[in-house]
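Questions regarding the structure given below will be posed in turn.
Excluded from the complex is one protein chain; the other protein chains are retained at their positions.
Now for chain A:
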Amino acid sequence: MELVNLFDDVKRMNKRQFLYQMLSFGMIVSSALMIWKGLMVVTGSESPIVVVLSGSMEPAFHRGDLLFLTNYPEEPVRVGEIVVFKVEGRDIPIVHRVLKLHEKNNGTIKFLTKGDNNSVDDRGLYAPGQLWLTKRDVVGRARGFLPYVGMVTILMNEYPKFKYAVLACLGFYVLIHRE
């Protein structure tokens, strides 16, 4: 397909059709966004789908697995469950299992986690001076998973140029091709 032909379509569009092309692109982006926000609302978690980034939970989860999370307030965290949490000040979610849990009568909890494949508990990973995690740090509890699917996300994060190249090509194609 010659590059010149791609621009022919654009040149023939008048103002309205061009605006419609831009809006079509906007609608594709918005649809993805709305589906993500809808999932956030339905599961109650701020990040309903996460990718396992390290091998600290083998043999249960491997690097590159996709996890589905829920975060309903009616279901309290219990020992033995796999939770995804974020340490304060750091953006990366960590997927580990709950080891110990203290609970007060009014429902506040503090708990300790450890990765299945690690030899020590996570106190080394928490913020300096922090010995326990609270409900606020929890992103969600793992409910289901898809193996290997998250490898694409890991690749795109390790090679950001690849991600921008793919997004640029997709965006370009949608803007140029008339429906």
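To be clear about the criterion, a residue touches a chain if its C-beta (ideal position, glycine included) is under 8 Å from a C-beta of that chain, and two chains touch if they have at least 3 such contacts; residues count from 1.
The working rule: contacts and distances are computed from a predicted model.
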Given the options "Transcription factor IIIB 50 kDa subunit", "Glycosyltransferases", "Signal peptidase complex subunit 2" or "NADH-ubiquinone oxidoreductase chain 4L", say which is the protein name UniProt records for the missing chain. "Signal peptidase complex subunit 2"
Touching residues on chain A - with respect to the absent chain: 1, 5, 8-9, 12, 16, 19-20, 23-24, 26-27, 29-31, 33-34, 37-38, 40-41, 46, 178-179
